[in-house]
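The block that comes next holds subunit A.
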Amino acid sequence: MLRIQNLEVELGGQPIVRGINMEVRRGEVLGLLGPNGAGKSTLMRAILQLVPAHRGSVDLEGVPVRRIPGEQRARRIAYLAQQGPVNWPLTVERLVALGRFPHRSSWQRLAADDQEIIERILERTDLIKLRERVVTTLSGGERTRVLLARALVVGAPLLLADEPVAALDPAHQLQIMQLLRDYCGEGHTVIVVIHDLTLAARFCHRLALMHEGTLVASGSAREVLTPENLSAVYNIDARFGRGNDFYVIPWRSTV
Partner candidate 1 sequence: MTPGYLSLSLGVLVAGLMLISMNLGASSTSLLDLLDAQRSDAVALVLLEIRLPRTLIAALAGASFGICGAAMQGLLRNPLASPGLIGSSSGAALGAIIILYLGFGEWSWMLMPSGGMLGALLAMVLVYLLAGRDASIVTIVLAGVAVNSLAVALMSLILNLAPSPYAVREIVLWTLGSVSNLGMNDLWVMLPATVLGWLLFLGTGKSLELLTLGEDTARSMGVNLLLLRTRLFLAVALSIGAAVSVTGAIGFIGLVIPHLLRPLVGYRPGRLLGVSALGGAAMLLAADIVVRLMPPGPEIRIGVLTAIVGAPFFLFLILKTRRWQLY
Partner candidate 2 sequence: MRTRIFLITVLLAGLVAPVHPGPLRVASINLCTDQLLLALADRAQIASITFLAQHAESSYMADRAHGHHFNHGQAEELVAIEPDVVVASSYLSPTKLRFLNDLGYRIELFRLAASIDEVYANIEQMAALLGHPERGTLLIGQMQDHLGPVLRNHSNQPSPSGAIYEPNGYTGGLDTLRGDILHQSGWRNVATDAGIRGVGVLDLEALLLLDPDRLIMSPYAPGTHSLGQRLLQHPAVKKITTARPPVVIPLKYWICGGAMNAEAVAQLAEARNTP
């Protein structure tokens, strides 16, 4: 569905993404892992055409993303930014409704089917009770839910989420990851940048591990989160879960 070929991205003269080759299949949640500065966010922003690629290409269903006009791209790729700001004290409902804007021109108001989608997502993200609240007065977890709801409401086939659960408590982390997983259930695709190794293992279909701008490993959780990889990339030793449940707990730093 999404094919990245030989992608290179430079920021401020420094190469950040050095030759990434990757494929993301429809209907899967791909977890993008790697230490800080590995280039995960930059890769995501390059897919969205927010930063120009130095070399290489990104194709969405066979068509280079670069060539897709902005309006159309907005309908096909949704973005949940890392620590996205909310610049005005809008109500939850109003903010979530912004997600339908790519489907409407400047002059059209939101139609009944837009409202339906908004209702459905508000329910799924458990925001019905909060719909009249002002977003800037919500807690961190609630806010992330609202911003995610905004991204879900777009109904785009591809959703890119950049560290959506970084600042949340465990309950909310699980909630958000489940929502992403459910979104895939409807035939959509999700790429999520994430630091929590266990959450990544549990909720993502496949993982991709980046290190210093290159792809070091990709595949299932067990294939990617090996002690060798973790040591080489994260400089940590980890403990692993036994049995059917796969969980990884960073245990000790080896730096």
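On the choice of candidates, all candidates are chains of the complex that A comes from, given by their letters.
Note that in this section a contact is a pair of C-beta atoms (placed from the backbone, for glycine too) under 8 Å apart; a residue touches a chain by one contact, two chains touch by 3 or more; residues count from 1.
In this text the structure is predicted, and so the values were computed from the model without any measurement.
Every candidate listed (1 or 2) is part of this complex; the one in touch with subunit A, counting any copy, is 1.
Subunit A meets candidate 1 in the complex at residues 45, 48, 50, 70-71, 73-74, 77-79, 81, 84-91, 94-95, 98, 101-102, 104-107, 136, 147, 150, 154.
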